[in-house]
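Removed from the display is one protein chain of the complex; every other protein chain stays in position.
Let's turn to chain A:
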């Protein structure tokens, strides 16, 4: 096969992926000598430029697909390649675009950490793997990057490895993600087994297997001619398992709150904006694969996750945990978008969510950073992440407050923000989709609506507790916390600007005009219900306003009417006891099983071997006894007999002639008698 011609967009995309990788290698080799992050910062900036160029060239144009031979196994050739289409260049730009501010932020945030050289190394590795993931042209390469982002996330969660909680959290994250990886692996094993290729274009492209299959579906054939229906569903569910783990869907969400043990800048990039969205991205990429069963499972899981996580977020005190559950909940929204067939809306929400959620984490990081500083300076001994120790920070950190307010409103879906465009679009279509269903799944949009209201509540609660009211710790009035440095503030301001509508559309109230949705089109449109397009935004906005009033009453005016400690409160506070269940039941069962098997190994299998050996020794002992007593005894008996006989016969050797004569006569007599008797 001739080498594909390298066009500029391809070169740019390749360098966007490889630049951070080069940065990773350089920093890994330099070790402690590279402290200031210049390499990471420069490579990601260049990567962003390259990604921007690629995006400008490809967006709205024909997809570009290039591949090179990687290796051959048997006669099957596997390739590495890039598939640059609207979806992948959008993600390429997004990842690089969010990564750059986070890198800049980290310069100040991680300053002075003794392991900072590792931080930059890991971060570059992550960026490279994540950028590779979005442009990969086949499932094998995608899987490689998929696991590598998980690995980089493992390294970064456990960045402060001397903390036991961090060491436990990164293990948990990797293992839960491994469960998903197996799903991914089985999914592509199914496709490979039936269709003989892992190439995304051949499978899902315009003329791919699944495009022709859905054509066949229209003419009445339900399943793909080459895949039995059962395996098609299984493949869809297997890939979804992968996405569930990566995108922290219930009940595999447990790793994400734990992952908050990593540095906050890491949480913002990896565990809010990019990596966790990879599951949604995967499902969007292979969307034609899913049949109705798989889609329904996806939508249901998404809705459950959106609700459950929002419910858990209501009562958390750790600022990062609230945001983590919020991320899980919003990922649930995106999953519903996939499940109802509107994957372009899921992607739209993915993009807008990346900006404002990243910003929320960066803001939280700025606060934590400041509190940690006060904590160290005044020996307060408080947990700098606990919102009960905050309050009144608006006066001291006004820019942080404003940016976080914008991000929160975007999260709540308030008009003029990007969240309003994308989230309400999702809700509207969920209702339109439900109108076509005639089973229990009609409940899905209502669940989402409730989750959406809960979202407004918990994020406003966070804002109120952190920024409004009076400071919870007295020292704050004297010590005066202040705004973070420019390295941290500028990235936050950039992201805040991106959380508003102008980046996406010129008409702030109509998502349909968003440029993003002009170029990424769904496979089939839902019949529109015009009333919803007015009603849903109106109701959600009103709900947000109502929640604002409620939160104001409860947390700012301190008129909290409920008593803490009720069943629903505890269930939320303890995060549904899911972790407890995993630790006490699942992990314990695996350990028990492993101990039992070890016992079997030691006592039964090896016992049998040793028993066989013992048996051999017993048999040998018996043989030895037989040999010594019986066999040798007989030999000795014969010897003794011979000796005894000899002894007896010796007596006849008298040496007297008459005795010998007598014997001769006696013998002749016997012979004669014998002859007489026998012959006669």
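Keep this in mind: a contact is a pair of C-beta atoms (placed from the backbone, for glycine too) under 8 Å apart; a residue touches a chain by one contact, two chains touch by 3 or more; residues count from 1.
Assume contacts and distances are computed from a predicted model.
Chosen from "Ribulose bisphosphate carboxylase large chain", "Oxidoreductase", "Cytochrome bc1 complex cytochrome c subunit" or "Tripartite tricarboxylate transporter permease", the protein name that UniProt gives for the omitted chain reads "Oxidoreductase". Checked against the hidden chain, the listed residues A:111, A:171, A:395 or A:519 yield one contact partner: A:171. Within the whole complex, the absent chain has one touching residue among A:577, A:598, A:625 or A:660, and that is A:598.
Here the missing chain is touched by one residue of A:59, A:194 or A:582, and it is A:194.
When the whole complex is considered, the residue among A:179, A:399 or A:472 that touches the unshown chain is A:179. Seen from chain A, the chain kept out of the figure touches residues 70-76, 140, 143-145, 147-148, 151, 158, 161-164, 166-168, 170-171, 174-175, 178-179, 181-182, 185-186, 189-190, 192-194, 590-591, 593-595, 597-598, 601, 605-606, 609, 613.
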